[in-house]
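For this depiction, one protein chain was excluded, whereas all remaining protein chains were kept in their positions.
Labels run A and B following the written order; every chain starts at residue 1.
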Amino acid sequence: MPGLVEVLEAHGETTLVVDTPRLLEAAGHLRDELGFDFLSDIAATDYLGWDSKDVSGYIGTPAGRDLNKPSTQGHQRLPRPKARRFSLSYHLLGMREGAPRVRLQAWVDDGEPVQSLVSVWPTADWHEREAWDLMGIRFDGHPNHRRILMDDDWEGHPLRKDYPIGGEPVRFSGEE
Amino acid sequence: MAIEEGKRLRDYGLQTERLLWPEKGPGVFEQEVAAIEQAVGLTTLAKAVAWAQTKSMWPDTFGLACCAIEMMSIVSSRYDIARFGMEAFRSSPRQADLLIVSGRVVHKMAAPLRQVYDQMLEPKWVIAMGACASSGGMFNNYTTLQGVDKIVAVDVHVPGCPPRPEALMEGIVRLHEKVVAGVPPAYEIRGVSS
Partner (left out) sequence: MALAPERPRIYEGSRIPSPIPSVLELSNALRSSQDVLTVNFGPNHPSTHGVLRLVVDLHGEEVVGLAAVVGYLHTGFEKNMEQKSWWKAITYAPRIDYVSFQNNELVFVLAVEKLLQIDVPPRATWMRMLLAELNRIHSHLVWLGTAALELGAISMFWYCFRERDRILDLFELVAGFRMHTRYFQVGGLAEDIPPGFFDECAKFVELMPHAIDDYESLVDRNQIWLERTQGIGLLSRADAIALGQSGPVLRGSGVDWDLRRAQPYLAYDQVDFRVPVYQEGDVYARYRVRMEEMRESVRIVDQALRRLPGGAWIADDRKVVLPPREELHTSMESLIHHFKIVTEGFSVPEGEVYVTVESPRGELGCYVVSDGGPRPWRVKFRAPSFVALEATATCMRQALVADLIAIVGSLDTVMGEVDR
């Protein structure tokens, strides 16, 4: 398979990590040679702050998880650090006996564009627009590269980890 | 007519839970109404008009999210809002009296909501149905409007996520009682431009 970097197997699922510049080739290979004709989902994930100490998951000492503390509940290793900030997971399905599924994964940094897969699976159109809108990942070759869920003039990409949750502080009547 | 001294809303026929607690003094709502300077005189004719307004207050089809499904079920035969003359949900806001904002309002939808509200003709009432319309509900975030009363003047808030059809009907009945008692629609009280 073109551009394959590694194959991960976990929880019964196969993840194929590919080199980002060869994503389009890999997608074509998966669709034509391996028969994954159905693109189920494109999920973009932001890993900013993944292994830092003050995000969720770090209970116990400021230095991190303490193996002797009962609250670690047996999950005693630090999360594997990620090489780049964003991962794009393309969930593919082959519509045949056995329903084979695979996750095609590409890693990008902030500002790095990715090739659009609209020419391979037309359904990628709106999924990529959503990834651009909410995560700020650019897709080269996307015919309609616009925001889809937020307002057209919205600034920022809401689902990034450095974008605040927003909202209002809740006022309680007793405080007055 | 402001509320006369010593009289309370229930003396004007408004049935609320205060009926069960007669010793309770006037609450914030009643004091607020008493402080209204522009009084609406309720002559016999006005009383008749108010009564008629409640008997066929047509809602606008403004279903947004989950609450819309429960709003649809008050039209169904079990909860039957046709008893109140309200089964005619108008699609055009120009023909509607009541705007039941059912569902979460996000910033992108706030402009169409305000536009629809503006297109309605006076007198018009707004029910904020559900927790999301009343206060943003469980979605305290960058995109959800924390309560639709930030942009329109709300008469009745109905709590619930989603409120049962009976709860929505209770809200509608309370609104009717409000109107019959002579309370002006919310845009006059709140001073929100309409």
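Assume contacts are C-beta pairs under 8 Å (C-beta built on N, C-alpha and C of every residue); 3 or more make two chains touch, one makes a residue touch a chain.
Computed from a predicted structure; not experimentally measured.
Within the full complex, the chain left out of the display is in contact with A, B. The chain that is not drawn here is touched, among residues B:L64, B:I81 or B:A128, by B:L64. One chain is missing from the display, and on chain B it is touched by residues 61-66, 68-70, 72-73, 75-78, 89, 91, 93, 103-104, 106, 108-109, 112-113, 116, 138-144, 161-162, 164. On the side of chain A, the interface with the absent chain consists of residues 10-13, 15, 24, 28, 37-41, 43, 45-46, 50, 55-59, 70-75, 77-80, 89, 91, 93, 95, 98-99, 101, 103, 113, 115-116, 118-123, 125-126, 130, 134, 138, 140-141, 143-144, 147-151, 158-159, 165-166, using the contact rule stated above.
Here, only the chains that are shown with their structure count from here on.
Chain A and chain B, compared by their mean Cα positions, are separated by 43 Å. Against chain B, in their complex, chain A makes its touches with residues 150-151, 158, 163-168, 170.
Remark: chain B residues 107-108, 136, 139-144, 146 touch chain A in the complex.
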